[in-house]
Each structure stands twice: as structure tokens, then as C-alpha cells.
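Note that one protein chain of the assembly has been removed; the remaining protein chains are unaltered in position.
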Amino acid sequence: MRQLWLDRLLDAVADRGRDLLHPHGSRGSRQSVDELCRRLLAGHGEASAIALARDILRRYQGMDHGTRAEFFHTLLRDFGPDPQQIRECADRYLASPNDGHALMRLVQVVEPPRQELFRRLNMAPRGTASLVAMRADLLRLLGDHPVLLAVDADLRHLLASWFNRGFLRLERIDWRTPAQVLEKLIQYESVHEIKGWNDLRRRLAPDRRCFAFFHPALPDEPLIFVEVALSREVAAEIGPLISQDAPVQDVHDTDTAVFYSINNAQEGLRGISFGNFLIKQVLTELRTELPHLRTFVTLSPMPRFTQTIEEMLSGRSDLGVNRAQLDQVLQDDMRDVMVPDRDGPLASLAVLAEKMDRPDPRLYPPMRHVALAYLTLMRCGGDICDPVAAFHLANGASLECINPFADVSVHGRAQSFGCMVNYRYEPDRLEENHEAYINESRIVMSKTVARDLDGLKDRIGSRTG
Amino acid sequence: MRQLWLDRLLDAVADRGRDLLHPHGSRGSRQSVDELCRRLLAGHGEASAIALARDILRRYQGMDHGTRAEFFHTLLRDFGPDPQQIRECADRYLASPNDGHALMRLVQVVEPPRQELFRRLNMAPRGTASLVAMRADLLRLLGDHPVLLAVDADLRHLLASWFNRGFLRLERIDWRTPAQVLEKLIQYESVHEIKGWNDLRRRLAPDRRCFAFFHPALPDEPLIFVEVALSREVAAEIGPLISQDAPVQDVHDTDTAVFYSINNAQEGLRGISFGNFLIKQVLTELRTELPHLRTFVTLSPMPRFTQTIEEMLSGRSDLGVNRAQLDQVLQDDMRDVMVPDRDGPLASLAVLAEKMDRPDPRLYPPMRHVALAYLTLMRCGGDICDPVAAFHLANGASLECINPFADVSVHGRAQSFGCMVNYRYEPDRLEENHEAYINESRIVMSKTVARDLDGLKDRIGSRTG
Amino acid sequence: MRQLWLDRLLDAVADRGRDLLHPHGSRGSRQSVDELCRRLLAGHGEASAIALARDILRRYQGMDHGTRAEFFHTLLRDFGPDPQQIRECADRYLASPNDGHALMRLVQVVEPPRQELFRRLNMAPRGTASLVAMRADLLRLLGDHPVLLAVDADLRHLLASWFNRGFLRLERIDWRTPAQVLEKLIQYESVHEIKGWNDLRRRLAPDRRCFAFFHPALPDEPLIFVEVALSREVAAEIGPLISQDAPVQDVHDTDTAVFYSINNAQEGLRGISFGNFLIKQVLTELRTELPHLRTFVTLSPMPRFTQTIEEMLSGRSDLGVNRAQLDQVLQDDMRDVMVPDRDGPLASLAVLAEKMDRPDPRLYPPMRHVALAYLTLMRCGGDICDPVAAFHLANGASLECINPFADVSVHGRAQSFGCMVNYRYEPDRLEENHEAYINESRIVMSKTVARDLDGLKDRIGSRTG
Partner (left out) sequence: MRQLWLDRLLDAVADRGRDLLHPHGSRGSRQSVDELCRRLLAGHGEASAIALARDILRRYQGMDHGTRAEFFHTLLRDFGPDPQQIRECADRYLASPNDGHALMRLVQVVEPPRQELFRRLNMAPRGTASLVAMRADLLRLLGDHPVLLAVDADLRHLLASWFNRGFLRLERIDWRTPAQVLEKLIQYESVHEIKGWNDLRRRLAPDRRCFAFFHPALPDEPLIFVEVALSREVAAEIGPLISQDAPVQDVHDTDTAVFYSINNAQEGLRGISFGNFLIKQVLTELRTELPHLRTFVTLSPMPRFTQTIEEMLSGRSDLGVNRAQLDQVLQDDMRDVMVPDRDGPLASLAVLAEKMDRPDPRLYPPMRHVALAYLTLMRCGGDICDPVAAFHLANGASLECINPFADVSVHGRAQSFGCMVNYRYEPDRLEENHEAYINESRIVMSKTVARDLDGLKDRIGSRTG
């Protein structure tokens, strides 16, 4: 805890530093932000740059939505590269591509000066946090101002370089973590909402693990975090895992780790991916701490399942599997189910599943078959349709189990007819599975799922997949 | 101390992580480094990238001098940008310079792929340290392989971005610092050599302060450090400051902080400047910890003094002050001194001063005058000749005092006839002085020095400066 | 945060250690706790003592109320000193009181062996926490088992020695503190209840300070904590201070620190006082962090005010001031107030004040007079009646201001007719005030209070005080 007090002290020091540099205080305020930015870029490394950077960021933070858009337009217009210089340097380089100086010079003049401006802004206290927040603003503006994409490209390039995996630290999060960090879990959890401090406390109980990546310049901000439940079996539904009343397991009695929620926390780092690193490092941590664990699985959503099936019902025909094929399979599966919809079994199943907040056992087989077809046989633009499946399979996980009616919350039904999937991480097979998926587009799966798939293919009468 | 044990543990974890990813161990070894680099660049962010990066760095570390040169030539040749793509993208951009996509694409294709390669190598354990060491190797190779400058430009660009001031932490170093860091001070101190642990201990005694910048990815490596002595007066010679036998002062009896040694510690970060930030932040730290301090000065070398005077004696004539002018001044100053050299007083003074390991009081006035002329009146290529003077004056310091025979070590005499300078940092005047120096080329100085300079100008009969 | 993960690891280590020592596991379980205690006492320092101590504490923790009482009775009966040995050693010592060995031997045999037993139990993981909890149990049992006081004396003696001020660390608590510690503030705050995490967050906002003493063996357990509000004036009522909606002040605009709640957190350390040390060290911390603060006051309850006045109304006559004297004063003060109670003004005032959840301005003067008489003139058993007043005055604080209707909560009215007091801590006067109070029983007070007191004494017609 002492460290914290120190941080506060350092802040005070920074304040004094500022007075030191700006004895007359308000100097910066008479100039426009553009002028301040130009001064900051023109400086040659003197320490007043820190104070200048802070002034610019404070000004920015005081701006409203519209003024921020203007600020970014200024960056686009006035802090881009000089076409004339680019022309000259490109000509010189293309004339002699092996002349190192010509290349160096071209690289220099092509880099938009706003990149250097961002680097200098980073010197301000909490500069990195401010730039991440600035990019979040910018991303929100892109819809209305698509031209700002070029500014975003620069900021993203810089942030991707600074948030290099080599600079990140994995930290365990539990009830001993500072409240300041914990409240961010509550705020950032978007997969399975955390309903206040008591809910959070259960999710950090001794039979749970939570890990996050942190960057040294953002010590209180998790970049991405994963929630894990330790249990005696592969969890087949989400309800018990996120119930505040679930009894706490004795860790020594568990043999399975279920990764049930992964969240990117920083909107300003969108498109800079940490998830694959996180899962594998957490695997290593868990195996070190708890060598008795045998099984590592996820309990994952199928975020485009409902949407894809509904598109199929609306006539989409390029999915590789068609409605008639599925109806043929479901015909049999749903023999015992009252089918009120004359639009056929698939349409009926969709209607039933979306309504159902308590699972009907007769719907498990048909739902499992449709989900299996969606996950393994259908293709959207050449790839498998489900982004979560693509993520885990590319990571080297295998398709372990499909669980109909595993998330019967309103959101779960709307998104995936309540279906969830277990992907399995077998440490010794990750690379092999990864290569199979990437190089051969082959999905590794458990024996059960493989047998199901064989049956399904037969019944579809298809040579797909 | 616990934290350290943890680090060791994390290392073990990393090792296990490696086994996890490479169960068959030797896989990487059958491929050439070039192929490994290509594989690393081709990957799409999968976690095996970390193991791959580690393999490449280990291979590199096992290379001899010649093989490393080859490696860099490969980076130059095979990991540069594609001229054809540059041509196309440059044409497209120049045709419509306001098309953001065209610019983004040009920026992308111009960036040499080795930059991305370096970024991925950084993901390895101790990756950043390895890249800094790699650049140190590269700098040593540049003499024989000037064409590698283009590779260096990329590495330097990246390191400058990563070692942004916003990511650095100032740490105090004292006898409570880990031995692992302390031994690096012994190793890196190049201004006034530290002769072993007992010498180091004196330099970290309670009447001393030592501060360094650290980067989170190199927690044991000071990037730059400054040594400060607290005293009751402005130190006029270096000997007592670096004597192991100097009595330790009671800090409460001191009122002056003397910055007597500043060292860049990382050869691999050459050209990436931290010194100006360091001095000013240390000022702030000292004023916070010891509010009773009144005076902040350096005791600095004049690294090109001897060389410049000897060039003048050899006939160089573009320095703004000439030999005849100095001889005219010294004629009088050295009246009482046996002048064995018929080459005139300046030549005699030079000979005497280089020989003298014990100061002769009669030589103080002439030496001070020559030094003053060197520091303030002479110009080398338009700028003042002394790089240390230029550094402190640009920082906002003022020229406080010139001290002849302040460093009569062999090195001190060879470099600067034993002269040293105090530059003064007055917190409230730094910005003003900085602007005077940068915008008007005006050197702010103490009243005494200013009076001396007026006298000197009169006697030189010059309108210089 | 890393440290925390380490703690977990150490726990795992302890577990393995246990297996190491008890390969056959259940050995301890076949013996009675008494036997285990005897074995632990008989051992000669071997490491299995740690496992034995842990077994005993686990057994204890599994006991119900009644069994614990039996356990303490066993400690009283079987782990006390040997009267025969005491007789012999006392005789020998009294025969030659200057014989050091005789004294040493007597000191040894007099010490009840249970003290050594407690010391050995302390070696178990979390042993200190267990002993503090054990004493809390014991204190609860004392009512029904007064004979156990002798056991409590031993435990208290030991804990007082271990929780010596020299071993405590002052830590600041804020929103960066681990949740595990923060939830204990919610639990332990008994002066002004904290209503959940949002309320806590406000109490730890930037314009507040909270400090606690910690013992290294109980790193997550605050021993005592104080809550401080920074403001622009001496707070005269508690409501705004503990309102969740109070606007957050800019710290730089404040000049006053109000200590508004001090809580002993560990029932098991009852009677071992830390409060005086805490307040003075917090004073020093605040003056270091915020040198612009000018005024340090408490806003304190008067915990025996209502009770004392009611005893007076019921006829108690040994308080140094009597009902008639107060009625005489109030006669005039309450002229304008409807007095429904024919029992006289004091009784009326008591009735009104206890009912009043919104202050009536006409009642301020009489209430202030009665409170002033209670605080300064009345005596209970020779001392001033109010324990909080006695605590602060003995600490060297002065009586700054009496605030009628400052805490109109149900509890506040019941305890002190809603009155609160500001005691002022003037750093330079603490020792002087302390001596005045301890040696001369003189209460130092502000000019306003002193003038009020002079007037009050005149009107009482008393020579008291």
C-alpha cells in the first residue's frame, strides 16, 4: 500500500515541477491549441515540453464533442506530411532504391508529423492514458468523419507499437486488488454483467481466478481480462457460474478450469489484439499454481448464430449449407415437438428457442445439430461464420462440446438461441491444432462432436466441409 | 526483496511456457535465422510468436561478430520495403494528396518490414534489452559497414519511440539499491571512474544523491544517471568530491547541490537524449526532499578545450578569436611566469598546463581568460565550441564560474588543461535563460564572469561575441 | 499487486510444508487439544512445532462457544504456575533480594506457562490473527466466566508487548487500497456508519484522508483508523461531512483538517491503546503532505452527556454541579421557549433535545451552557465525565468549540442531545497543553469558550472548577 502514497507524492512533485517551469502560470492559455502543438513539435527536447504537453492535453480534455472533431481535422490538415517533400524524396529513392540515405529520408518525410506530436504528448503526466482516451474519442467520431481514418491510422500504429506484448504484465486480480482496479472490472465486463460489489466478490472467490494484462504506463487500467471458474466438470451452462449464491468449491477438489468471460477493456486500443497471448499465459499460470488441473476449456458464446440462421431463413443462400438440408435433419429430430410454424422445422426451432427461458429437453438434439452445422459446415465469406470459434480455433483450441440452452438470458437467446460452446485448450496440442486450422482449414474436435458431425453430414446428404 | 524472488519465478514460468509451445524442443534449430525471421513476420499474432522471437534472439546472441554483420545485411537487403509498391503508392498519393487512404497506404509500404520484425522480437523475454544490445552491436559495425545506417535508422526510430520520456521512471540510487544495479554504475561511470565498491559506497553516502532514469522493460538497467554532492559551497575542484576519504557532511548543514557527473549508460540508446529531462526532474526531487538547498550548480568538464586551443596553435583561423588576440591578453597575465617557450604565451601556457599536476597560482588568471574566450567568444561551425556548455545553456543554466586546475588528473589535463566549469540552474530562470540562448544566442552568466568577459573583450580589442 | 500473488504462493508453500512434517496426515487428530498443547509446550523448538500450533488453532476454530469456554478453563487450571515452586522461589528471593538468580528464577516460575503456550501458537500461519480472535472470544466469555480474567491478563500482556507502537506502521487508506482492507472499514466503522461501497468511496475521495495503523503480522487488518475531512472551515455539524452527495473540495482551497471519526477495529486488542499515537502521527503526515493546512480539529461526540444529565435529573448529586445551578442558568436562556415540562428548564431541555431532529435556534444557548458545564465543571469519580474529552485533552488538544445540534441522528440525540465538540490540535502547543491537563488538571480552551465559561460560572454563582 505504501507505493500508493508514493504515487500521490510524485503527483505533487509533478505539480511543483510545473510551477518550476511555468512560474507565471497562465502563459499557455493565451495561445491556441494549434499553436501549442506547433510549439511542442518545434522544440528540441527541452524539459518545458512536458509542461507544454500537459497544457495541450488539458485543453483537449476541456473540449466538447464538436471542438474535438475540429482538433482532429486540424491534425489531419496541418500535421500531415508535405507532398512536395514526398515527391522529391520518392523520386530520389526510386532512382536508386539501394541508396540507404534516400530510403531513410523517404521514410522520414512520409511519416505524418502528428505521429511525433503524439509521441511528445505522451511525455505529459498520464500522457499514455490521455492518448488512449483520445483514440476512443476519435473512433466514435469516425462514423461521421470517415476522413479522420488517416489520423486514426497514425494513433493506432503508435499505440500498437507501445502496447507491444513485450511491455505488458500479467497480473492476477482478486479481492486483494485495489478497489480502483476492481471497479473497472464492474464497468468493463460486457459478456456477463457484474451486478455490483457483492457479485464481483463472488467472481473473485477462492475457486475463481481472474487475470489481466496491464501496461506500466496505465497501472490502474486492465487492458483485457479473463474470468476463470475452477470446477469438477466441464461447465455446460453459464447460470451456475455467474450466480452469486453458487457454493464456493475447495480448490483441491477441482480438476477443470473454465474460461467463461474475456473482455477487452480499452475502447481506445480497439484492433490491437491481446486475447491470444492472454489465454496462453493464463494457462501457464494455472498449471504452475495448480498442477492438479487436468482440463482447460472455455464456455463461449456464438455471437452470430441467431443472425446467421435468420439470414438463411430470409433466403441467404451462400452459406454452404442451405435451409432445405437443415430442415431434412430436423424433420426427424423434432418429430415429437409440437411444431406450430408451417414454415418448416428450422423456422419453428428458431421461434421456439428465442422464446424459451426454460429448456425443453426435446429441443436439445435439433439445436445441437443446427449449431454444429453453423460452427463447422457453414462459411461466411470463405471463413467459418462464428468469430469466437475462429479466435479459439486459430489459438489452437479444439471444439469440445456444444451446449444448447446454456445461456437462457434474454441476451443469450437473442444472440445464439441460448447455445454455448466449450473450446478445449490442451497445452501439448495447441501448436498442432493451430497449424491444422491455419494451414488446412481443419477443425480439430472431440470424438463426440466428430461422431455427431459424421452423422450430420450423412443425414444432410452432403459432401460439404 | 520479495519481488525479486517473484521475478525468478516468472522466469521459470516463461520456461515452462516455452515447453508448452515447443513440446518437441529443437524444432527451431533446423531452420536458418532468416527463415525464422520470415516466419515471425508472417505470423498473425499467435502466441508461438513469443517462442519464435526468443529463438531468433538466442541464435543472434550465439553469433560471432562477422555473422552478426551478415545478419544485419540480410535485414537491410531482405527486410526493406518494396520499391515497386512504393512507386505505385507514391504515384497514387501524389495524384491525390488529400486521399487519406492513399497516404495511409504509402506510409505502410514505405515502412521497412524490419521495423515490424523488431517489434515482434521485442515480445521475447528480455526482448527490449536484447534489441538495445543489438543496436549497440550495430553501431560498432557502422564504421566498417556504413550501408547499415538504414537498419540503424529503423532501430533507432523504434527505440526512440519506446523510450519516450513518458515511459521513464526516475529512481534514487543509494546503498539500499540492488547490487545488480549498483555494479552497473561502476561499469558505466566514464566521467570520473568509480574504483570498486568502497569508492561507490562513498559516492552514495548520506551527503550524496544519485538518480537514474529506468524503463519498465529494463528494470535493472539505468539509462542515464547523475551524481550529486551536497555541500556548503560551490565546489571549485573535483578532487575532494571524488575522494573516498572526504568526510561525510551533515545534510542539514549544506545549502548547495553540485551535479558532478552525468553518464549515459546505454550505448544502444546513443542519440536518444534524456539528459535535459533528468537534470530538471532531479532539481525538483532535491527541492522537495531538501527545501533548504539554495544553490544548484554543476561541476563540468570542457571536453574540447585542449583540442580547440591546439588547433588554434596549429593555425586554425576560423574560431572567431585568434591566437594573436589571446597572446595579447596573456602577455600581461603571464608577466611573472618563466616562459620557456618562444612560441609565445598561449603556447607556453598550453605546455605548462598539460604538464602540471599541482596548480601554480600564477597560471590561474591566464588560464581563466583563455577558458572564458573558448566558452563564450569562440565559434566552431557557428555554434559555441564546447558541447557540454551548449547542453547546459540550452537547458537554461547560466555560466557561473570558471575553475582553472580543478581536475589535474591526467585525463583532465589532456582534455581541458585541468579546467572545469560551474553551470548554475536557477529554477525560476530556466525558461528565460533557455529562450535567451536559443532565440538570441545570448549566454546568461554570473556578474563575476560578465565583468571578466567585459575586461577580456577590452583587452582583446575585439568587437567579437 | 504482484506481492499478493506471492502471498498466495507462500500459502501453498506452507501447505506443502505441512505435508512434509505430517506425512501421515491425521496424526494430531487422535489426541485431545489439551494433549496437543502439552506436547507443544514440551517441545524444544523443533520445526514440527509450527504444524502442531496450526493443528491446535484449527481445533480451536472448530469449537463451539461452550467448548471454547472449557478450553479457556483448561488453560486457567492446567497451564497456570506451580504454587509450590512459587513458594520456594519466593522464599529464596525474599531471603536475598539482591541475588539476581533468585529473582530470575522467581520471574520464571511466576509466569503462567500458558503465556509460553500462546507464544508457540503464534508460530502457526496466521497465528497472530488467531490469537487476537481468541482474545475477542475470551472477552465475550468474561461476563459469564469472570474467573477467566487471569487468562485474559496473560493474553493481553502478550498482545500489548507484540503490538508495541514500535512495530506498527501507519498507512494511508484510499480508493487504491485493496478491497479486502476496504471492506473492513465498512465493517468496523461504528461512530458514523458507512452504508456500502458508494458511501465508502465518498469518504475516500480526494478531499478526504484516512489513515490506519497496521501490524506486520496482520497486513490486511487495520488496528485503528481515523477519517479526516479537508475543508475551508471548522466543521460544526456532522451531516455534511458524511453525506454521499457532498461536493468534493479542491484540496488546494482547504486550510482545515477535521478528524471526524476514530475507530478501534480489533475487539481482541481492547485495552491496548493506539489512538494517541495515531492522531499525532497523522498530524505529522498531513503537515508534510499539505503544508498549507492551518487548523487541525476534531468533530467529536460526547458519549456520556445524555446519560450524565439524566442521572442528575434522577437525583445524582456528586457531580460538582447540581440541577439547581443549571436551572438557574437555563431560566434566562430559555425564556422564549415554550416549556411544557413543569419539572424545570433542564428537564424540559432534555426532553426537547431528544425529540428534535431539526434544530431550534432558541435552544442553542441553553444547550451550549449545559454542555459546557458537563465538559468542564462536572466531575465523575474525580475526573471530568466525558471520556472523549479526557482522551483529547490528555493528548494535548484544547477545547475549541461546542456545537449544539451537530448530530441530530437518532443515535446522536440519544447519546448527547445532538451536541458535538471540536477539539483543536495545535502542533506547537500539544506538550504544554498535555502537561497543564495532567499536572494541573487545567483544561486549555479557545477564547470564546473561556469567555463563555467565565459567564457561566458567574451565573451559576459557583466557585467550582
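Chains: A, B and C, in written order; residue numbering restarts at 1 for each.
Quick note on the criterion: a contact is a pair of C-beta atoms (placed from the backbone, for glycine too) under 8 Å apart; a residue touches a chain by one contact, two chains touch by 3 or more.
Not measured: the values here are computed from a predicted model.
Asker: Which is it among C:S32, C:S48 or C:Q307 that touches the chain not included here?
Answerer: With C:S32, C:S48 or C:Q307 as choices, the missing chain is touched by C:S48.
Asker: With the missing chain put back, one of C:A124, C:I194, C:L377 or C:V421 would touch it. Which one?
Answerer: C:A124
Asker: Who touches the missing chain here, C:Q61, C:S161 or C:S190?
Answerer: C:S161
Asker: Which residues does subunit B use to touch the chain missing from this display?
Answerer: 1-2, 4-5, 7-9, 12, 171-182, 196-197, 201, 220, 289
Asker: Touching residues of subunit C against the unshown chain: what are they?
Answerer: Subunit C touches the chain not shown through residues 12-13, 16-17, 20-23, 44-50, 76, 80-81, 83, 86-87, 90, 93-94, 97, 100-101, 103-104, 106-107, 110-112, 119, 122-124, 127-128, 147-150, 153-154, 157-158, 161-162, 164-167, 216-217, 273, 276-277, 279-281, 283-285, 287-288, 394-396, 427-428, 430-431, 434, 438.
The rule is simple: only the chains that are shown with their structure count from here on.
Asker: List the interface residue numbers of subunit A and of subunit C, divide the shared ones by all numbers used, and answer same when the ratio is over half, different when under half.
Answerer: Interface between subunit A and subunit C is built from largely the same residues.
Asker: Could you please state the distance in Å, as a whole number, between where the Cα atoms of subunit A are centred and where those of subunit B are centred?
Answerer: Averaging C-alpha atoms per chain gives centres 41 Å apart.
Asker: Can you work out the whole-Å distance between the CA centroids of subunit A and subunit C?
Answerer: Centre separation, subunit A to subunit C: 49 Å.
Asker: When you check subunit A against every other chain, which residues touch at least two of them?
Answerer: Expected reply: 12.
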